[in-house]
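Just one protein chain is left out here, and the rest sit where they should.
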Amino acid sequence: MSDNNVRLTREIVLPESNLGKKKISVGRVFLYIGLIILAVITFFPFYIMIINASHTSLEISTKLNLLPGNAFISNILRAQRGQNVINGFKNSLIVAVSTTIIGGYIGALTAYGFSKYHFPGNKVLFWVVIGSMMFPAQLGLIGYYQVCNSLGLINNHLALILPNSAMANLVFFVKMYMDSAIPDSIIESAKIDGCSEFHIFNRIVLPISIPSIAAMCILNFISVWNNLIQASVVFTEKEMYTIPIIMQNVRGFYRNDLGAVYGVIALSIIPIMIVFAIGSKYIIGGMVAGSVKE
Amino acid sequence: MKLAKRGLALLLCMVMMLVMMTACGKTEDKQTDAEPTKKEDSQKDDTKDKEPANDAKELSGEITFWHFNGDEGPAIARAFEKAYPGVTVKDQITADTDGNYQTKIQAASRSGDLPDVYAAENAFVKRFVNMPGGYMSLSSFDGVNDVVSNVVPFVAGIGTNNDGELVALSHQAAAGAIAYKREMAKQYLGTDDPAEVGEMLKPENMLETGRKLKDASGGKAKLWVGTEELFKIYVGSRQKGWVENGKFVIDERIYEFLDIAEVLRKENLEGGLPQWQEAWANSIQDDIHMCYAVPTWGIQWIIDCRESDDIMVMTSDDHPESGTGGRWAITTPIPYYEGGTWFGISQNAKNPELAWEFIKFITGNEDYLAELAEAGDFVSNTKMIDKFKADNGFINKVVNQNIYQVYGDVADKIDGSIITQYDDTIKTAFLNCMNSYLAGEISKDEMFVQFKETLQSQLQGEDIAFE
Partner (left out) sequence: MRSNKSSTISRRKYYGIMFILPFFILLSIFIIYPIGYSVFLSFHKWDGSIVAPEFIGMKNYIFLFKDKLFIKSIINTWVIWGISFIPQLVLSLGLAAILSNTNIKGKGFFRWIYFLPVLVTMASVGNLVFFIMDWKTGILNQMLMSIGIIQEQIQWLEKITIARLTISITLCWMWFGYTMVIFMAGIKAIPIEHYEAGVVDGTNKWQAFQYITLPCLKPTITYNIVTSIIGGLTMYDVAAVVSPAGAPQSSTLTMVMHLYNLGFRNYNVGYAATIAMGLFIMVMLFVSVAYNMLMKNTQQG
């Protein structure tokens, strides 16, 4: 069934759309108004954040800026003068992209293992996964530094990539998703057809699970991108600094250079928005379709 | 299907990229490690045999230097490099937001990777100075006694740990004064002369002055920008520290301060602006708030950098034209100190000799210190202090006074021995509770109860007795 049909069927259940294009119920109007008001409230701080990046520090701290200013370039230049923002961008990009791809794949694999394989200790280990999420990152910091040091990973991108590739929340969510979205029958029929386990995973399970994986990957990309605590402890060379570290440094000790800070913030939002755009396409896009249902 | 193949190909590409990048990271590491230190300094103890450091241009090598202050740190590093062209200083700045800088230093100390020289801010200098595995004793270095004898006593005192060893020194002496806006003083108090205004700001006269200011300005002007300024002054002028003989002690000055603060707040004689927040920063230029607590470094970093409209133009490379032309003045009715940055050499320094040269440079190199003084800094070297004090023509343009004469008297009176490593925690807890009290949310008794409760929890395990 094509995606279009899916949507139509869903809407059949909801009689409003059947009322035709001429009548618009009062309820609908209120709904739209509510959605729009919510959208404005939601968007407003984000908008302010972006606009502020184009204003000088003085303007940011004294006025509510609603229209773009003309200080964006000077803010960025000033930030770059103090800290190597471009290099930080590169570092952040390497770390975040690698983590997302590696972690996404490994996580999905793990979720599949938990979901469809009934090995001894399945339940216990799954609780270990959930349990590992309950620990605040702040405290694991000391042990984390120890481990990275013994493995010689200080000032190496892997120090940030490897631990964050173990995405417990992804395993949790995707496993649940697979439980309900992938009937055992599919797998059985594939095995009867003679597919190998990996083949089943890569060709059948993975495509179906993409919405759940994408949803998790977006969040994890953002959190790795914004990771400050681990990055600041494990990167001691200027060349390895990521964007969050730079954002703190660019602020200045006495000065509180808000213009530069917001400039860097605005820059760092861009990759996140790209990832979100791609990711949400996968979440709601036609990748899933009904191919499973045949 | 195609998707899987494409996905796999993409994954492979990313992994390859990753491997390449990490390989690059590793070689960069290797390069810096292999950097040769040209001086023969294999024996740390045998310092007496080395050539006298007065052979300035002969210095060469590399040191690593960590700082938390991007406004000052790199400038110091570059100055040292400029004076000794053969030397490279690899500086790292990590802001201490949420204590990140301290965490980093601690982690490095555990793994033995501390840099040659690292900075300690006043808020945590006592912790760093007493940290095992941190700074090394400076007493074994050549010429240390000369250096110490030329440094303001309390600076060396703070840099001495509980075992009596000197481990850190500072290039500045952060004596404190009260800075006020001349226009406001002249207009509402009738004079802007520092001595007279200082008299009016003494504790016994302060409230009266505040009321006079308010009346003369029709309620617009406020004596103090906020209560925190006053707190710093009182804390810095205590007789007793917060902890004495393992017991928690509240000096009388604190109670005095609280009494004054209450009145100031009730009668609206202060602005209620907490330090370092935007509103406080913006108030520098207005004509409503008159007095600020400004230690020596504050001339540049509290006042000067906020006097122009383009507030954040100042970076470590450039200084604004010190030409705000005496809009302010400083006076010292109550001696106190606040802030400052100390530097020490780590126990696993790869190049301790050069690191010591660095410390000597920032505490004793006359050319460098003269430069700092020109820019408005108050150096810790007593010889230079006396020199500038005696020079009546050495006027700082921001306050139109010779700051060495003003702060110079105060610097001697400061007693660094009452400082403990818990001071910062205690100050934060006190100010929090006080703000709730001044806001009318809790009673005074409740305030002290909460204050002690907070400290009992936060200083748990430190063997401090609270009664």
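For clarity, chains are labelled A and B in written order, and residue numbers in each chain start from 1.
Note that in this section a contact is a pair of C-beta atoms (placed from the backbone, for glycine too) under 8 Å apart; a residue touches a chain by one contact, two chains touch by 3 or more.
Since the model is a prediction, treat every value here as computed from it, not as a measurement.
Enquirer: Which of the displayed chains are touched by the chain that has been omitted?
Expert: A, B
Enquirer: Among B:88, B:420 or B:435, single out the residue that touches the unshown chain.
Expert: B:435
Enquirer: In terms of residues, what is the contact footprint of the unshown chain on chain A?
Expert: Contact residues on chain A toward the absent chain are 1, 6, 9-17, 31-32, 35, 38-39, 41-43, 45-46, 48-49, 52, 60, 64, 106-107, 109-110, 112-114, 116-120, 122, 125, 128-136, 138-144, 146-147, 151, 162-163, 165-166, 168-169, 171-173, 176-177, 179-181, 183-184, 191, 197, 201, 211-212, 214-215, 218-219, 222, 226, 247, 258, 261-262, 265, 268-269, 272-273, 276, 280, 283-284, 288, 290, 293.
Enquirer: Since one chain has been left out of the picture, which residues of chain B touch it in the full complex?
Expert: 98-99, 102-103, 106, 109-110, 127, 131-134, 271-274, 277-279, 422, 424-425, 428-429, 431-433, 435-436, 439, 441-442, 450, 453-454, 456-462
As a working rule, only the chains that are shown with their structure count from here on.
Enquirer: Taking the touch rule as given, give the residues of chain A at its contact with chain B in the complex, in rising order.
Expert: 56-58, 61-62, 78, 81-83, 94, 97-98, 101-102, 105, 141-142, 145-146, 149, 154-158, 161, 202-203, 206-207, 228-229, 232-233, 236-240, 245, 248-260, 287
Enquirer: List the residues on chain B that touch chain A in their complex, please.
Expert: That would be residues 1, 3-4, 7-8, 10-11, 14-15, 17-18, 21-22, 25-26, 28-29, 32, 68-72, 92-95, 97-98, 100, 103-104, 107-108, 110-111, 113, 276, 278-279, 281-282, 301-302, 305, 309-312, 314-317 of chain B.
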